[in-house]
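Note that this complex is displayed minus one protein chain, with the remaining chains in position.
And then chain A:
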Amino acid sequence: MTSLLVIIVLVLLAVAVWQLTKIFDLTQVASTSDNSQIATDDDNNVQGYLMFGFLAFIYIFTIYGVYTWGPLVLHTPASDHGALIDNLMNITWVLIFTVQAITQVLLHYFAFKYRGNKDKRALYFADNNKLEAIWSVIPAVVLAGLILYGLYAWTNIMFIDEDDDTVVVELYAQQFKWTARYAGGDNVLGKANVRLIEGVNTLGVDLSDPYAQDDIVVSELHIPKGKKVHFKMRSQDVLHSAYFPYFRAQMNCVPGMVTEFAFTPIYTTAEYQAMPFMIEKVANINAIRAKKSLELVAKGETGLDPYTFDYLLLCNKICGASHYNMQMKVIVDTPEDYKKWLSDKATLVSEVKASKAEPAAPDTTSGKDSTLAKDTAAVAKIAMK
């Protein structure tokens, strides 16, 4: 079946080429004797008009694209600094569209207007310092503006003031999953190293560190609305990138070092879901999914679940075969809900204790701690080597 299709496509293609060359041949009827394979005046004419047509194509395609696919583009940022980025983006877009519109018109219109003719002669115009100066200085001035605005925004976003009242959260990346660690009451993360990974302690947290005692490890990220969240990122194996498209935030996770990004969410998940554009988007997606489900069910497979919007954390740096499915749900709560959610979670230390208690059954806590300390010391020795 497929091979038949391929053959049909190839035949149609050959016919199309033949037809098109025929058309170009016909345009050269006037000069049938010419077989030099060099453009004649008739060629210049036809190609000149086609250039003009191509200009129309670019314009129509651009307008069609903006109209049809424009709504798909991310907008209404869900973070505090997002407006700054989007504002700079919009200014840049105005500039880009203006330059694009003007230059493409000039380029293709000239290609049409000055199409060659035996009787014409080109203007000998080799140089003009004034013109050169104009189109060096104007871009320079415009770019200077963009650079300054860009650097202002960049500095605001990237330099995190350690004294700020923030919620410190560790994002931990591994093939192909995300984990989060909350700093707890002291708002300081305990030290960690992959050499300390053991059992329940999948993040390699140094359990002897006093700061680690109140750390909480979870697999679903909750963050409070209106409060700056300071993410510290680690990776245990390869490069990953923590990408929060709706929050205009992204940072790579690099094995061997801690990277940072901070942002303040400004809409709770529920608020963002209730926005008119989002309701429309979700309805659209669900219509697509419903259609696909019908096809799947007809084939005897299970249908798709309807979709509800959630903020997501995606991996955006190729990290292995299943890179395409490395994600974590992000929930923005009201500060009260967030506090409540977090207070229900057990600390890592207590979880480690519980897990040790289970298989090994009754043993004194102090004994366990000492073995752990010994392990840590041993690991540290290996690390030293």
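Miscellaneous remarks
Everything that follows uses one rule, which is that a contact is a pair of C-beta atoms (placed from the backbone, for glycine too) under 8 Å apart; a residue touches a chain by one contact, two chains touch by 3 or more; residues count from 1.
Simple rule for what comes next: contacts and distances are computed from a predicted model.
Looking at the choices "FeS cluster assembly protein SufB", "General L-amino acid-binding protein", "Cbb3-type cytochrome c oxidase subunit I" or "Metal ABC transporter permease", the name in the UniProt record of the chain not drawn here is "Cbb3-type cytochrome c oxidase subunit I". Of the candidate positions A:252, A:273, A:334 or A:347, contact with the hidden chain is made by A:252. Among A:158, A:279, A:294 or A:354, only A:158 touches the chain that is left out of the view.
In the full complex, chain A makes contact with the omitted chain through residues 2-3, 6, 9-10, 13, 17, 20-21, 24-25, 35-39, 43-44, 46-48, 50-51, 54, 57-58, 61-62, 65, 69-70, 72-74, 84-85, 88-89, 92, 95-96, 99-100, 103-104, 106-108, 110-111, 114-117, 120-129, 131-132, 135-136, 139-140, 143, 146-147, 150-151, 153-155, 157-159, 174-175, 193-195, 197, 204, 236-239, 241, 243, 245-246, 248-252, 254-257, 259, 281, 284-285, 288-289, 304, 307, 309, 312, 314-325, 327, 383.
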